[in-house]
Every structure is written in structure tokens, then in C-alpha cells.
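See below for the structure under consideration.
All protein chains but one are shown in place.
Entry: chain A
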Amino acid sequence: MRKVWTLYHKEMLEALRSYKLIWVPVVFMILGIMQPLTTYYMPEILKASGNVPPGMLEGYEMPGAAVVMAQTLGQYGTIGMLILVLGVMNSLAGERSGGTIEMLMVKPVAPAAIVSAKWAAQLTTLIVALGLGVAGAAYYTEQLMGPLSWGRLCAGAGLYGLWLLCAVSLTLLFSAWLRGPAAAFLGLGSAAAMSLAHSLLPSQLGWTPAALTAQSAAIITEGRGGTWGPACSAGVLIVVCLAAASLLIRRNKLPD
């Protein structure tokens, strides 16, 4: 356990020295704050742009605070996920191609310890980024739109975070046997495929991790989440990814 902590400490030090621990949360905060601001000032923005047909703005209805927060989380599902995946794609692939893994694997360290330390570091980045992003968004939403239920918001953000963590774990798995860009492509691709499959067959695939996004929105806006199925399947998916990644880096060929 102490070795996992040592490896985790190294990962966090790297995240800090490469400023990843700073710029990822900053991007998440900007994304989060933009959503309530653009929603609130949309009539102004449209007016300023000039050629708006008369009568169009009269139909504009300010969405409720909860809806704006659900939309904010939706932002993280696209750009936010892209940033997280690009951040994780080289975590194992880079150590393999750079050769640093050779000196790591020769130490009495289990491959699972290396993978779980990397995963925990990614989780930390995700929690910091999502936490600050949602907090920023919630602050402006409360100021501009009205009160929010913080309990529901936390539950919703947690579920959304779990979905993002699925994509991160998948990318980590691919990073254990492919080059970084290919890992990112496959990580995003498999997350997109799960979303697509879920939207095509929502009733059959309601238990998959892809249902987490809809569940998160439902909790924030209506206060009811539904079953534990998606969260459980997400947990299983993450564990499988970590175990498979551990097996893969043990078996992988070393650079010549």
C-alpha cells in the first residue's frame, strides 16, 4: 500500500509540475461558468448581434436554475471528456515508449500498483476539476437564476463524474497496450459508442454506464435518479479496465 502511495505521490508531483493539475480545473471552471452566463445574457447577446427578427426574443424563456446546471454537466460530457482523455492517454503509453517503465517494473512493485496509482491520480484531477467547475457554475447560477438544491447537485455531479471516470479508465486501459493518440481515439470512441447504443436502445441498455448522464440530469432537475444499475455497471467496467491494464503492462514487450 505504501508503494501505491509512493507512486501516487509521483503522479501528483508530475501533474503539478506539468501544470496539468492547474489547467484542467481552469478549463472546467471556464466551461462551467460560461453556461449560466451565456444562458442569462442570451437575449442581450442576440440583440447586440443586430439582425434578430422581431418577436423572436419574446418567445425566449429563461430556463430554471436546475436545468442550467444539467446543461453545464452536459458540456463536460464533450469538451471536458476530451480534455480528460487527452490528459490520460500518455500516462502508461508514455512510460512504455519512453522506457521509464523498465526501471519501474524491475522494482518489487506489482503492475496493479502502478496502474491503480495512475488511476487514482487521474481521479484526483477529475474530482478537483469537476468540483471547481460545478462549484463555479452553481455560484453563478444561484446569483443569476435562483436557488439550487445542493444535495441534488452533488448527487448529479457525482454520477456525471462516474461517467467521465469510465472514459478515463477505458483510455488508461488502451494506453497500456497502444500508443497515446490511438488510446485517446479508442477511449473516446468506446465512450461515444456506449452513448450511441444507449440512445438507440434506451430501454434495453438502461443499465449501462452511458445511462449515467441522463440519470444525472434527472436527479438535478427532478430529484429522482432511478436504479443503481448504471452506477454498478460503471464500477464493474472501471475495475475490469484496471485489472486488464495491469495484466497488459506485465505482458508487454519492452522497447529495444
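By definition in this document, a residue touches a chain if its C-beta (ideal position, glycine included) is under 8 Å from a C-beta of that chain, and two chains touch if they have at least 3 such contacts; residues count from 1.
The working rule: contacts and distances are computed from a predicted model.
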For this session: For the chain that's not shown, choose its UniProt protein name out of "Cytochrome P450", "NADH-quinone oxidoreductase subunit L", "Ger(X)C family spore germination protein" or "ABC transporter ATP-binding protein".
Result: "ABC transporter ATP-binding protein"
Seminar exercise, completed: The one residue from A:46, A:82 or A:104 touching the chain left out of view is A:104
Problem set entry | Contact footprint on chain A, counting only the chain that is left out | 2-3, 6-7, 10, 13-14, 17-18, 98-100, 102-109, 254
